[in-house]
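Omission of a single protein chain aside, the complex is shown with its protein chains in their original locations.
For chain A:
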Amino acid sequence: MREFLTEGLAIGERVGWAGFGPVTRLVDQLLAVEGMAEALDRGAAQVVPLSATGAVIEPSAQVRVYADATAAALAAGFTGLRVVAESTPLVRTATQLDAFARYEHLVDQYLAGHPFSSMCVYDGAELAQGVIEQLACLHPTSNQDSVGFHLHASTAEFFSGTLSGELDLSTADLFTTALDRTALPLRGMELVVDARGLDFIDHRSLLRLFDHARRRSAPLVLHVSRTGPARIVNVLDVADVRVELHQERVA
């Protein structure tokens, strides 16, 4: 988190620490990071008090808040905005978690096309591993090695989303939940998935993805760098699925 913030300052971005509790607490927490006193003085660092704990995040409204803040940072001469957000109090209940996961995916789509980046901080001691995995799998990267796969917005407009990692029986429920929560946007009426970083997928997981596309009446297009998915599609003889094989693997 410290590195994330100081790196932002170094490249001319405005940085923010969004958390709960009184502003003075947030300021004290931020000041613990080297260089932040000076940054606070000149408006390069800010604290953002979040609404009461227990609240259910409203996904699109929260994305608008960050979009406006990014525009303000650019107007003030910064190169962009990066925010570290304390997120544990927003994911304690199932309803909160569901809304937050949808928000995560929405903000992912926003940051794919704007000079905005964010890092969510979770209290691993407080949250169950299952909750952390449900959130971590929606991020392009995380420090959770146990998460088998990642499903998130793509930086390229061409794709509905990006799928990487390994999918098998161990990720079955997590993958289904992630697909439902992200509701990846269609591209030209198709669900176009950048799966070039997908190292493994079993036939049940591929059918799960296919099922998701079918329920949305969209043909599935999979861009892959491994031959496995094409072999599965061939054997299962499923219609409305196209697999495009690329030479290069994308991490």
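Here is the rule we use: a contact is a pair of C-beta atoms (placed from the backbone, for glycine too) under 8 Å apart; a residue touches a chain by one contact, two chains touch by 3 or more; residues count from 1.
By our rule, contacts and distances are computed from a predicted model.
The UniProt record for the undisplayed chain lists the protein name "Anti-sigma regulatory factor", from the options "Probable membrane transporter protein", "Anti-sigma regulatory factor", "Sulphur transport domain-containing protein" or "ATP-binding cassette domain-containing protein". Only one of A:R25, A:R64, A:R231 or A:H246 touches the absent chain when the whole complex is considered: A:R231. Considering the full assembly, A:G148 is the residue among A:G16, A:G148, A:G161 or A:G197 that touches the omitted chain. Seen across the whole complex, the unshown chain contacts chain A at 148, 166, 168-170, 172, 200, 202-204, 207, 211, 226-228, 231-232, 234-239.
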